[in-house]
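Removed from the display is one protein chain of the complex; every other protein chain stays in position.
For subunit A:
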Amino acid sequence: MQNLGIRILFEGNNFLRLLGGLLVSLKIAVLSMALSVGLGILLGMVMTSKKRPIRIFTRLYLETVRIMPQLVLLFLVYFGAAKHLNVNFSGQMAAVIVFTFWGTAEMGDLVRSALESIPVHQYQSGFALGMTELQVYRHIVIPQTIRRLLPSVMNLLTRMIKTTSLVVLIGVIEVVKVGKQIIDSSRYTVPDAALWVYGVIFILYFVICYPFSRAAALLDKKLKD
């Protein structure tokens, strides 16, 4: 019986299909994360503004993203945009847009708190040396912020990788969906396939998330030295 279950993974090109699905998940997560980091850093700087309207506006954006389930956003962008705005995104494109929208808000808030945690005298010392505001950010504030940011950014990235399992609902075939297809196509012949397939998916998620947290730890160490 046990042999039966694992056999399913090596039937046809099932295992390759699972890896293909994993690649789709990873592509969406990494692309969205790259965009989120870029846009989030800018947003974070904007969020430290002293201007009330700007603060209210960014706060509103952040809270909207936090309150709205990602699934609702996915449906809005995938189906809603096609129906009401005549903009027909592919499933993967819609996923990247939503994840970037979400990631930018989260990232912005992380950057804001990291920026605010930099003591005022760091800025003042920079100005005292005759640096412009841009130079102070570039040479003093941002390098320090990055180190404080790393752990939470990695956390956000792994969360994003795991949340990609939602995109199946807008027709993107990622790793979990491929797993379900494999389980279903063999459900009359291999009833216990579910355990094996989900077990492998669990390992696959670990295999892609672990290097990221290792890389972050190494980078952190390097920055410290």
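Here, a contact is a pair of C-beta atoms (placed from the backbone, for glycine too) under 8 Å apart; a residue touches a chain by one contact, two chains touch by 3 or more; residues count from 1.
Assume contacts and distances are computed from a predicted model.
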For this session: Match the chain absent from this complex view to the correct UniProt protein name in "Acyl carrier protein", "Amino acid ABC transporter substrate-binding protein", "DNA ligase (ATP)" or "Protein-export membrane protein SecF".
Result: "Amino acid ABC transporter substrate-binding protein"
Problem set entry | Identified contact with the non-displayed chain, of A:Leu19, A:Ile54 or A:Leu129 | A:Ile54
Problem set entry | Residues belonging to subunit A that touch the chain removed from view | 8, 11-14, 17, 35, 38-39, 42-43, 45-46, 48-51, 54, 75, 78-80, 82-84, 86-90, 93, 96-97, 100, 133-134, 168-171, 173, 177, 180-189, 191, 194
